[in-house]
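For this depiction, one protein chain was excluded, whereas all remaining protein chains were kept in their positions.
So, subunit A:
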Amino acid sequence: MGRSPIAVRIWGDYACFTRPETKVERLSYDVITPSAARGILEAIYWKPQVRWVVERIHVYKPPRFTNLRRNEVASKASAANAKKAMNGTLKEPLALYVDEVRQQRAATILRDVEYIIEARFDLLDHSDPIAKHYNMFKRRAEKGQCFHRPYLGNREFPCDFEWVEGPIPESELAGERDLGLMLHDMVFTPVDKPKDADTVSGHTGEPLTARARFFDAQMRQGVIEVPPLAMADVGGHA
């Protein structure tokens, strides 16, 4: 088994990699998803010219859960009301009253997690050599630098990270564990008509559809092999 060019150790007190089917009262997956791992790598370094590919996830602590119930709001900020307020035609003050739109939501979250993410990036635009991106990432990871603080699923669960040089330490988790069907990542594909779009690219403003891809996650001796995200369309993510 070869080693990916990039390996980063991440750890934190809490994590919540929400299962899409249990997103109202959040229930975390047993381990980090490739999608969340990509988010962490992107928090450290990302450019539109590259796409992160997570190849392997090493799990160093057995999944342990805890519960956290919080008062949350049920609705989003209203764009229509904001527009009216801008125009001065809104009767009442523009605000969201939390006691009126309150939901109590429980979250079953992971605690005390530690992973090593093995990854590489693919070039989407060959104007720069891959070594440049690699070195920029490496420098940042070694110095603890990041574009924004990486987090474990939700922003209230920030994580620490460090560059891993040399061989990947072995996990003490023995045996095999079937983690079931797990979210791999979202695939974003450009569309022509804005009305068909699920989202827009944060960089180009291009309308995109978003489709979830899943994979059969097996953990062997604490290692999860992440299959390539079979991509019909290499449009890349936004």
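Note that in this section a residue touches a chain if its C-beta (ideal position, glycine included) is under 8 Å from a C-beta of that chain, and two chains touch if they have at least 3 such contacts; residues count from 1.
Heads up, the rule we're going with is that contacts and distances are computed from a predicted model.
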item: Per UniProt record, name of the chain withheld from view ["Quinol:cytochrome C oxidoreductase", "CRISPR-associated protein Cas7/Csd2, subtype I-C/DVULG", "1,2-phenylacetyl-CoA epoxidase subunit A" or "CoA-transferase"]; value: "CRISPR-associated protein Cas7/Csd2, subtype I-C/DVULG"
item: Hidden partner chain, touching residue among A:V24, A:V98 or A:L181; value: A:V98
item: Contact partner of the left-out chain, one of A:G2, A:P20, A:G175 or A:G205; value: A:G205
item: Hidden partner chain, touching residue among A:Y14, A:Y29 or A:Y115; value: A:Y14
item: Absent chain, residues of subunit A that touch it; value: 13-14, 66-73, 76-80, 82-90, 92-100, 104, 106, 111, 140, 143-149, 151, 155-158, 160-162, 194, 197-200, 202, 205, 207
